[in-house]
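Worksheet: one structure, shown below.
What you see is the complex with one protein chain gone and the rest in place.
In order of appearance the chains are A, B and C, and numbering begins at 1 in each one.
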Amino acid sequence: MSTQNALSLSGVTKNFGKAEIIRGVDLDIRENERHVIIGPNGAGKSTLFNLISGRMDVTAGEIKLFGNSISGMSPHKVNRMGLSRSFQVTNLFPNMTTLQNLKCALLWDMKHRYAFWKLVNRQHAVTEKAEQLMEQLNLVHRRDVPAGLLTYAEQRALEIGTTIGSGAKVLLLDEPTAGMSRTEADEVVELIRQVTRDCTLVMVEHDLGVVFNLADRISVLVYGEVIACDTPEAVRANAAVQEAYLGTEVH
Amino acid sequence: MLATNDVHAYYGKSHVLRGVTMNVQAGEIVSLVGRNGVGRSTLCKSVMGLVAPVGEVRFKDRPINGKQPHQIAHLGLGYVPEDRAIFPGLTVIENLELGVKKRGKFGRWTFEEIYKWFPRLRERATFPGEVLSGGEQQMLTMARTLMGDPQCIIVDEPTEGLAPKIVQEIADLLQQIAKEGIAVLLVEQKLSIAMKISNRVYVMGEGKVVFDGTPQELQDNPEVRKEWLEV
Amino acid sequence: MSTVQEERLAAQAGGGAQIWVRQLWPWVVAAILAILAPTVFSSGHDIHMLSSMGIMVVFALSYNMLLGNTGLLSFGHAVYFGLGAYIAMHALRYTNDAVLDGTGYGIPIELIPLIGGIAGLGFGIIFGAVSTRRAGVVFAMISLGIVGLVEASSLAFTGFFGGEAGLFGDREDVNSLFGIEYSRSISVYYLVVAWAFIAAVAMFVLRKTPLGWMANAVRDNPERAQFVGYNTQMVRFLQFCLSAFFAGIAGGLFVLVEEIVTDEAVGFLLSGEVLLAAYIGGIGFFLGPVIGAILVVYLESNLSAISDAWLLYFGVLFIGVVMFAPMGLVGIAFQQWMNFRSGGWRGTLLARGYCTAAALVALLGFICIVEMSYHYLRSWNPSQPMTLFITDVNVTTATPWLISIAIFAAGLGALLFHAKPMLRRAADTAGGQQ
Partner (left out) sequence: MLETIVFSLLNGLLYGMLLFMLSSGLTLIFGMMGVLNFAHASFYMLGAYFAYTMGLYTGFWVALFLAPILVGALGALVERWGLRHVHQHGHVPELLFTFGLAYVIEELVRLFYGTIPMDYRMPDSLNFPLFSLFGTNYPAFRVFVLVIAVLMFIGLFILLKKTRAGLIIQGSLSRPDMVSALGHNVPQVFMWVFAFGTALAALGGVVGGIHFVTEPGMAFMMGPIVFVVVVLGGLGSIPGALIASMIIGILQTFVLSVDFSIAHIGLWFGYAVPPDHFFATLFYLDSTRIAPVLPFLILVLTLIFRPRGIMGKREA
């Protein structure tokens, strides 16, 4: 595993009016690692994702992707630099079919861009790759169903598919198992494990079972600050984490 | 006091609630716990009429599904939403005033009484809502709902993103409110708080209630905790 | 929505040749209809109407590239039509002068619409750059501002716009690529048809390109579109420019058909008209704006001769579509067709017929009331009998009013309180049996 930093945050701060949501986060995420951010609700995990992916502007601090600053960049530019994200609330093109959703995710990366002189359906490479993805996601039988009509778990899988489809080297997944039972969640985790074999994964997760199972390293975000960042075993043993996060759970 | 029977709800095309049955009695705190995205907030909104529910919702033994939110509020149901929803441009007094349902018609909660319970709000009375801190905004939202003299309040994640000290204050407040004979339906992420102050707990999963019982019973049931809650 | 359907149909069809047949037959039918239309509608007035329809079809389709495909509501699309028309008119006049002086060849008449298109594209780039930075209501208001700006300027800059009288040109003193004489309106009609086909096919194909897909994506979920790498502003801007190009082509055709262009061509009214046409037809379907455009031009040129109240009917029709059928006329037809195919009509045929009949009765009553009102309030001598459908009535007496109101009330009452509940019950029982 290389030790180059895929993503590095230094002194990242975000205020909403007077409220400080992110209070100076420093975080280095190595290339090809699976990094999970945990923390209680309202700790600012989703906000942190919004800052990294360019959906919101940072108040202070800097975010670097493979050494290049991306703070203040618009989402599509961040995406083109190799970072892609999923959303906590399913965020697809509801009127398009599964296949069409995946094709949309592939178009930019496969250099079709704003072309208006060629037909999408003639780009067999795109279709092929979308079919492959669909197989990986286990959605082949739902090929021509509009995304809005898929079941919740299928939508979540498609959401992950669109995220990896854009050829990103760094993936941000925001609670991919939210609202699922353990069995469903396990399937999704297996899917994530498969599709993130050669890229960097940053994930927000609530389900600690999933977290300890999947993560190379874990960061604990509490009240807008990273209070610990270490291997699962070390985090489990960390007294401050026990106190601030795990300590609030039932023993 | 408040009861739902096989309630379903949809957001657009996705089926969020898949048959929820639960009830809350006067003077007790009942917590809804479960992972993110299982539909706890949607349940609150369905009860309040902000999302159209399918199934039966009863309040004080009268069906209220299909009624408008303001009609439900007038029956004595109060709602403290997750995002707090204070009116940013209005002052604290004006925010509280909007909690009163009819001009000058106060019930158990007058301005004086509210200030006694929430001394911080007295200090901030003429400040616009948007400059309050997160904890103060949460207090204001709860106070504003109390101004409407509800017999039952639905509190959605009141401690989200707040410092531990304020979380404790809010937990104490909820207990005091319940002592006043008000039914409290609490959505809470922090299991320890929910376990400490609730009389009963519902665990939700996949849009349904998958466990109901006292905090002690949940404590003694590791399978449910493992399958539907964290750790 | 329709893209999904088309995809699915294509998927069902299977083999390559079959797909082509399935995709091509509507175009062939349309071409045959367009070519044969002048044999049925052969008067000068009719041919002019058919030409106007062709122009409006192109214009409405170009409008729907914005509203239907990209979700941009514009109140000023006539700007690109009109400015295209003015530039095309200047090109026509230049050609007229060149031919009359014998100094040159000028621009072949067949290519003048293209000049209009390029002009539309140019102005699309200019105005699109400022307006497509935003979507939604802000975009709508900017489009409103731009059309106001251009319409007001058209009266200020008389040199270019020709003031209130407008600009004239003629299609006699021109050259043709194919040596065709365009002084006859029938030849111009076929030129319009040819251009309309080229433009329509181009716009249809555009929907299936990466840009067309992403336009839909940006309409449905701009945020997700950004997170798959697309600049939403750029997508909107490109769609806008292309749409302005086709609007300009329509403007160029307009110049050839009318041989005059005035400030109305860049104004609010025409902008509103194309919006009405596209929306009434149905913005979710490629065919929608085509049907809408044909309907609007037909009503405009024929209903206006029959009834003074045609604009009122038009407005009421529009409000009706907005309130009760947001998917437009083609949308309703498509919905019913799908319903019919999936067997949804079984057992409800009678109730459906009843609903339609009740609605028609109400419509009849409504028309009677409106027509009598117009006669009563607008004619010099209201007591003079007026012809209402088949009978002559005197609107200064109470009887025809009472009868009309009774027809209207009976139709509406039957529809709302009897036919619709009946249809719902019938649908429920039919659905229950399945």
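By definition in this document, a residue touches a chain if its C-beta (ideal position, glycine included) is under 8 Å from a C-beta of that chain, and two chains touch if they have at least 3 such contacts.
Just so it is clear, the structure is predicted and the values come from calculations on it, not from any experiment.
Enquirer: Given the contact rule set out at the top, which of the displayed chains would the hidden chain touch in the full complex?
Expert: So, taking every chain into account, the missing one touches B, C.
Enquirer: Would you mind spotting which of C:Ala30, C:Leu149 or C:Met234 touches the chain that isn't drawn?
Expert: Of these options, the touching residue for the absent chain is C:Leu149.
Enquirer: Can you work out which residue in C:Val99, C:Met141, C:Ile260 or C:Ile332 touches the chain that's missing from view?
Expert: Among C:Val99, C:Met141, C:Ile260 or C:Ile332, only C:Met141 touches the chain that is not shown.
Enquirer: Give the residue, chosen from B:Val38, B:Val57, B:Ala73 or B:Val209, that touches the chain omitted from the document.
Expert: B:Ala73
Enquirer: For the full complex, which residue in B:Gly99, B:Pro158 or B:Gly205 touches the chain that was left out?
Expert: Looking across B:Gly99, B:Pro158 or B:Gly205, the contact with the absent chain belongs to B:Gly99.
Enquirer: For a quick check of understanding: of C:Tyr298, C:Phe318 or C:Trp401, which residue touches the chain that isn't displayed?
Expert: C:Phe318
Enquirer: Would you write out the residues of chain C that touch the absent chain, in ascending order?
Expert: Touch set of chain C with respect to the missing chain: 73, 130, 133-134, 136-138, 140-142, 144-146, 148-149, 152-153, 155-159, 268, 272, 275-276, 279, 309, 311-312, 314-316, 318-319, 322-323, 326, 373-374, 377-378.
Enquirer: Take the complete complex as the reference. Which residues in chain B touch the chain that isn't displayed?
Expert: Contacting residues on chain B, toward the hidden partner: 48, 50, 68-70, 73-74, 79, 81, 85, 87-90, 94, 97-99, 101, 103, 144-145, 148.
Keep in mind that, in the parts below, only the chains that are shown with their structure count from here on.
Enquirer: Just give me the whole-number Å value for how far the CA centre of chain B lies from that of chain C.
Expert: 52
Enquirer: Using the average of all C-alpha atoms in each chain as its centre, how far is it in Å between chain A and chain C?
Expert: 44
Enquirer: Enumerate the residues of chain A that touch no fewer than two other chains.
Expert: In chain A, the residues touching two or more other chains are 94.
Enquirer: Considering the complex alone, what residue numbers of chain B touch chain A?
Expert: Going through chain B, the ones touching chain A are 12-15, 35-39, 130-131, 133-134, 157, 159-163, 189-193, 195, 205-207, 218-219, 225-231.
Enquirer: Given the complex with chain B, which residues does chain A contribute to the contact?
Expert: 17-19, 21, 40-44, 88, 90, 94, 148-149, 152, 155, 175, 178-182, 206-209, 223, 246-250
Enquirer: Could you pull out which chain C residues touch chain A in their complex?
Expert: Per the touch definition, chain C meets chain A at residues 1, 3-4, 7-8, 11, 205-206, 208-214, 216-217, 220-221, 223-232, 234-235, 238, 242.
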